[in-house]
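One protein chain omitted, others in place.
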């Protein structure tokens, strides 16, 4: 059994991680820490875990965490970087679900993340970006995983085949992304109240969103050259799900897009390419570790349209983290991740 | 492996049954029939089953069904009664998720169900009402199960302890029940469109609802005398979930209600009594085979208030059907039913 | 023109009051105060008012308010009581949309409202409870109005005809009420996030809710004797609307309930009794100053079921406040209140 610790875990990513790890056949949940909720039973905070998780949140405690095989950080940005070095030194693997290790260039990180100082910039080069479909072998060997953001997962999986094949213009990509409200977290904020976000639709952070440099970095790595992307996130009145609608300009108009996508993902257990003419729905992946894609070329023009859906809390966060753990510990990649989406 | 057939299965009860049976370790899904959808792949109708269920709907075919160990009917009322006798005779167990075998008195059935003639009234006496918390031993021995309705499950589980103990007036029970829209089925009807049922709340069928005689019959069986119940169902703008708010007048004011409920359900794997002062939420059981209860006595008065929540598609339909199957086949009752509710 | 001031007004009751007063032909909006939002333009907080309301929130300022004909308090409980005496003395009429003047007995008020001390108990006797259907003449003559709570409006309008006529048992009333989330206000609280309250249903405050003494007081006043009521509020995943399902035991089984209700409300512009067999919907009154009622007697038994719907922000708050203002200033009662509900 893999002995697992969780730091944080009081948000939506945390409850989803707890759900998946509880059902995982090779995992023993050993400890969960939270400064704010210490002494609270996990099942009091999250009624779905009542009778299933008997842990109580404890004060963060390095000794306890060092006794684990792997520690997940389901914390705000800027937390994991303070604890990761000591854990790694103690031989504990670390998976950060926040952004502390996602950007390779320290100046990018410090610019986009609140002008914080990074606590361990020396680890940025070692950290592996945990998108298995792009970095599987590196993940297997990694001690420290930067688990991708939700938008970056949906956007990169949708654009990877096009950029790897070099069939679109790298300088004019557009990602029009729509997220359910759980992407904003479990925070006491007026803007995500049911009465504010319900029955409403809006874009936000159009001038700049922190997931932009993460997406650019990931796409540049596969594109063989710098990538320019316009990224427009929107809030849609549902709980879970991201739908990214991706636009790229074809430079090789003869490419067979459907075949390109099907081949690229033929052996991927968690990416599903739909038949031509399809439109994936977010509910089709609700609760499942799955990215579902469809590729279109409207009016047979020069613009490719890729539709990419994930559950932001699963393939966009906790599920992908478990997938990375499976790889790091030599388990079959799908272990504990075979839930079927809940529909309706 | 239990060889399973499904008749119908194109509605919400059907897709949930397919989800649960696909994940069930002792089941082999052998055949699914539908007149309307014959030739359609199950995964085309239900995108959550893509890659998981490879069956195609076929024309109803008695020979195929007779090759199964058990056949579930996820059909409209009035269908199972036409096929059940032949299947039972062939040694196939039958679980009807509709209402054909729920009422023991033929005249009740024919009055409440559209004035249909019952096709096999002789089976009404044999059919076992599949509420395991009331009828476990009979279910184990049954060939034919009448799987309870969704409202009746939530209402009966909430009132059973009070009536069995004889501590409330049997003549003045009230069940004020609220259902998510999936309870109305997957039908092309204007009244359940998102634009009609969304952001809206209403009662319906206050003069009479078909679940009333089913509830009365079940409660009368345990109460030791006839029961009168006012049952008011409401439609609430969510997808899954029933919340029944139950009112009864205490005849024994000294009873310890909390202890009564906790003892009654102490060994029940799928009924969870909350601590005093609690309020169960429907989302806490979304996707799980669980009834969660809380019992209150406001202002220490003569009225008991029981709050009872289930997922109408799971403990109120497909999950309970699988629970019944487990009992009928001698499996541990929780086999394949250990999903954790999806929250948020 | 009536010169109007608003204290508070940064919540949902406030924005609805602003909408109604902006469209009111006899009103001049003179001043709006808010400590927290001083300097903010009203239209920045509430995008629906952009281009329609040019006011900016100012620091609370007694001199400015004393220049008004009427001041509405759309503030938390415990605010209006501090300012009302000075305003009344200056000849300004006061309408409090919070609870400061709703309970006539100071000990009740101090018990149910946080153990606060009341700042002006001497005004409790003078304050008129602003339910026009019960107190119209007193409202016309009043200086100080206690605008009713949302639940109390829906419940009292539903039960008044029965209690006035003395046809039901006063000791066994039940009010099972369901509210949209806007009833909880515009506050940064986790429990009313879209991801917590959405796709979910639950009861709350079953042991005790502050609207209970208000309802009991109002019903006792018309019933000719003390009233006992079990009141169970629920949160339903929609924005606006209350649906109260009311249960009473008939003591006079021969009464013609439909006629009783129709006669009681025959001349009421804002109460609409539906034909027999009807089920009112909350969306049918969304945005309108209207209470819609239906009365049932299931199975011709001893229990009356009344269904009562309002928009909690209109007839349950801001609309009723404007209705009271119209009465206080001798205007036709419907002035500025002729909006048609927004459907769908």
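In order of appearance the chains are A, B and C, and numbering begins at 1 in each one.
Going forward, contacts are C-beta pairs under 8 Å (C-beta built on N, C-alpha and C of every residue); 3 or more make two chains touch, one makes a residue touch a chain.
Note that the structure is predicted; figures quoted are calculated from it, not measured.
Listed residues A:42, A:239 or A:337: the one in touch with the omitted chain is A:239. Annotation: of A:1, A:188 or A:230, A:230 touches the absent chain (contact as defined above).
From the set C:15, C:29 or C:304, the residue in touch with the chain omitted from the display is C:15, counting the whole complex. Within the full complex, the residue among C:37, C:133 or C:199 touching the omitted chain is C:199. The missing chain lies against chain A, touching residues 172, 174, 176, 178, 180, 195-196, 198-204, 206-208, 228, 230-232, 234, 236-241, 243, 245, 247, 249, 277, 279-283, 286, 296, 298-299, 301, 303, 305, 307, 309, 344. Taking the complete complex into account, residues 12, 15, 19, 22-23, 46-52, 182, 186, 198-199, 239-240, 272, 280-281, 283-288, 292, 338-344 of chain C touch the chain not shown. In the full complex, chain B contacts the hidden chain through residues 12, 181-182, 186-190, 192-199, 237-239.
The rule we apply is simple: only the chains that are shown with their structure count from here on.
The chain with its C-alpha centre at the largest distance from the centre of chain A is C. Mean C-alpha positions place chain B and chain C at a centre distance of 39 Å.
Our note on geometry: chain A versus chain C, Cα centroid distance of 45 Å, whole angstroms.
Averaged Cα coordinates give chain A a centre that lies 37 Å from the centre of chain B. Within chain A, the positions touching two or more other chains are listed as 12, 182, 186, 198-199, 239.
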